[in-house]
Structures are given as C-alpha cells and as structure tokens.
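Here the complex is missing one protein chain, while the rest keep their positions.
Note that the chains take the letters A, B and C in the order they are written out, and that residue 1 is the start of every chain.
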Amino acid sequence: MKARVFVTLKNGVLDPQGKAIGHALNGLGFESVGEVRQGKVIDLELAGSDAEQAKTELKAMCEKLLANTVIEKYEIELK
Amino acid sequence: MKARVFVTLKNGVLDPQGKAIGHALNGLGFESVGEVRQGKVIDLELAGSDAEQAKTELKAMCEKLLANTVIEKYEIELK
Amino acid sequence: MKSAVVVFPASNCDRDAKVALTQMTGKAPHMVWHQDSELPDVDLVVLPGGFSYGDYLRCGAMASQSAVMKSVKAHADKGGMVLGICNGFQVLTESHMLPGALMRNAALKFVCRPVGLEVEETQSGFTRHYEKGQRVTFPVAHGEGSYFADEETLNRLEGENRVAFRYAEGENPNGSARNIAGILSEKRNVLGLMPHPERVVDEVLGGTDGRKLFQSLIEAIS
Partner (left out) sequence: MTFVAEKRGITPEIVREHGLSDAEYGLILKLMGREPSMVELGIFSVMWSEHCSYKSTRVHLKKLPTKAPWVIQGPGENAGVIDIGDGDAAIFKMESHNHPSFIEPYQGAATGVGGIMRDVFTMGARPIAMMNALRFGEVDNPKTRHLVSGVVSGIGGYGNCMGVPTVGGEVNFHKSYNGNILVNAMCVGLARTDKIFKSAAKGAGNPVVYIGSKTGRDGIHGATMASAEFDDASEEKRPTVQVGDPFTEKLLLEACLELMATDAIIAIQDMGAAGLTSSSAEMGDKGGSGIELNLDKVPQREANMTAYEMMLSESQERMLAVLKPGREQEAEAIFKKWELDFAVIGVTTDTKRLVVKHRGKIEADMPITALSDAAPIYERPYVERALASGAPAIDMNRNVLQSLKTILASPDMASRRWVWEQYDNTVMADTVQVPGGDAAVVRIHGSSKALAITTDVTPRYCRPDPLEGGKQAVAESWRNLTAVGATPLALTDNLNYGNPQKPEIMWEIVAGIEGIGAACRALDFPVIGGNCSLYNETNGEGILPTPAIGGVGLMQDVTKMATVAFKRDDDVIVVIGETHGHLGQSIYLREIEGREEGAAPKVDLGLEKKHGDFVRKLIEAGRVDTVHDVSDGGLLVAIAEMAMPRGIGASIGIAGLPDAIPFWFGEDQARYVIAAPFEEADKIVQDARDLYIQVAELGKTGGDAITLEDGDSVKVAALRDGFESWFPNYMSGEEIPVTN
C-alpha cells in the first residue's frame, strides 16, 4: 500500500519560506502569484492491505513524529 | 484560483531525510513502514481564472525556481 | 555537582559541553548514549547542541523520541535540573518539556555570530549569579532558532517570569517572538536556550559571559 502525508503550517503560523518564494516568484515576473505556503509531503510504502488500520497507524505516526501539532497540521491520503 | 505543486526527488536520487524518517518510524514500532521519501508541497494563490494559462505559468515557475530539475521532479495540481 | 551530557546521533556540541562542565565543576560529566534508558544518578542533565539525526524532518523531532528522553522527563519531573542548548532546546520543545516551537530563522539562513543578550530572570538555578537586566554576549549558531508560541503561551511565559534570556534590542538573529532567546519550565528546573553559554567560558576564545550560568548551577545544586 502507498500512502501520502501532507504536513503544513497551521493558519496563523508565519511561513517565511513561503513568503520568500512568493516574493521571488513575483520578482521573476509571475505577478499572478498571491500568498504562498510551503509544507512537506511524505510518501510511505506500507505493508498490509487493511486501509482502515493503515489510516489509524498513519494518524499515530503523524501525532507521534511526522507533524509538530504545536505549529503544523496534517492530511493523510491512501492510494 | 488555488494551486498545489509537489516537488519530490527523482527516482534513484538518495533521500537522506526519507531514509531517516523511515528508520525512526520503524524504531517507534511502526514495522509496516517500508521505503519513505520526503518532498515539498507548495500551495499558491493565483489571480485569474484561466486554468490552461495557470498550468503553463506553474510549469514555468517549477522550471525556474520551485524545483531543482537536476535532482527533483514536480507535479502540478489545480483546485 | 554531578552531571550528564546526552549524546544523540550527530550531536556535535557534546564535547564542548563536557569540556565546559569539567572546567567549571571540576568533575567530568557522564556521557550518556541516546539508547540508554537509564540515567546515572546526577543533578544536571545537559542536552547539547548539534544536528541530532541530521535535523531531518524537524530539528530535535527524532531525538525527542529516543529511549533516553523518557528518563530525562522523569528526572525533570522529580525536580532535577535539565539544560538544553541550541539543538537541546529544540529537543525540549519537541518533547513538550518546554512550550512553543523553534522554527526556521526568519532570514532563512544559518547564522553564527556573537549576540547581545539580556538576562531577564535571575530567580532560577541557571541565572542567579547574573544581575537582572545584565547584558551578556553568547554566540549563536543555528538555522532554526526562531522561537514561536501562540499569544496566550507567550503571555503566560512572561507573566510567570519564565523568559530567562532575551535578545537585546536589534540583536535578534532569527526573528524569535518577543526577542525570546531562552525560557524556563513551569517548575523553573528546565532551561532551553538557543545561544551557546558553553562556548564562552574560556578567555582565549574571546569571552567568559557563560561562566555565571554554570556557577549558578553549582550553587543551586549544592
């Protein structure tokens, strides 16, 4: 099984990296670009085939390690 | 318009972070976890409404700045 | 004073901490491997600077999960002193022993330079030898030292006089909220700070402002 986890900064948490990217893009002439936020995407290979169980496990991984819930939120995607 | 860009390492390129994350997850008792790869996700606000044009622009942004095409590949997603 | 320095994979200021402790306390600290679940019987545990686990994923994230951290938490719960320097501070926030988080420097660059600090809180076992408001200079060397916490947490920290060190006016090297450089735990027995006091205990290296921190600890503990 393949899973994809998105870890992004919570709204309201400053994202200097995203800001810099937006700035640089505007500077490169991409005026249409407004706010930019950068996050992480983590692709995992999972043994087993039980989607439900995988979801619970992934949630645990996020809470324990993959995301710092003080500043970050996460989304889980199974494919 | 909102767009999401994924930037991930090309296949075969060493991903030290992913390797370390996978190792840590196994160590935490998540034995089902196999290979892990980490990438970036960049969320952008775009002015305008022409999807096709947006796609072309996003492609240009990736080639110019967002992705380091020597070692990274990218996917574009409009929502 | 009996002390221990925890060594994580790719800690790299563990020796510096050891040298400073030995010089200041006259006793060499125990060096404790991250996989040891037992701590030796000590008064002070130091989480040193460095790049534990390469700073991969998030600085301090993987180290906070290591076996030894359970005993470090227990040590702190029993009122034992814990000092987290730089990466050690990051490990402390990642293991929720201190509130908030340390984020990428606002300028998005690693920064190594001596910075001016103000000792804001002297009612602690780490700072009692300094004068309130005293200006000291410690070097910083980090890429992710921008202290973040929500307004409520920041207010509580200030309300409870738990901000031990602040970057002096115009010296904030990383965009930390309210110029916060180091904070204390609720029980004031855990200190985390980004600047490196252990690099300024030796005249030849151009400063001794860090000595008082260790002297405070010695007095507090004896």
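The rule we apply is simple: a contact is a pair of C-beta atoms (placed from the backbone, for glycine too) under 8 Å apart; a residue touches a chain by one contact, two chains touch by 3 or more.
Everything quoted here is computed from the prediction, not taken from an experiment.
Within the full complex, the residue among C:Val111, C:Ala168 or C:Ile218 touching the omitted chain is C:Val111. Among B:Val7, B:Ala54 or B:Ile76, only B:Val7 touches the chain that is left out of the view.
Shown as candidates are B:Asp15, B:Asp43 or B:Glu57; the residue that touches the absent chain is B:Asp15. The missing chain lies against chain B, touching residues 7, 9-17, 19-20, 23, 38, 40, 42, 65-68, 70-71, 73. By the touch definition given at the top, chain C reaches the unshown chain through residues 9-10, 12-13, 15-16, 19-20, 49-51, 53-56, 108-113, 139, 141, 143, 196, 198-199, 202, 204-206.
Throughout what follows, only the chains that are shown with their structure count from here on.
We define each chain's centre as the mean of its Cα atoms; on that basis chain A and chain C are separated by 29 Å. Centres computed as Cα averages put chain A at a distance of 10 Å from chain B.
Between chain B and chain C, the centres computed from C-alpha atoms are 34 Å apart.
Among the residues of chain C, those touching two or more other chains are numbered 57, 62, 65. For chain B, residues touching at least two other chains, in rising order: 21, 24, 28, 38. Residue ranges of chain A in contact with chain B, taken from their complex: 6, 8, 18, 21-22, 24-25, 28, 30-48, 54, 57, 60-61, 64-66.
Looking at the complex, you find that chain A touches chain C at residues 13-14, 16-17, 20, 40, 64-66, 68, 70-71. Here chain B touches chain C in the complex through residues 16-17, 20-21, 24, 27-28, 38, going by the rule given at the top.
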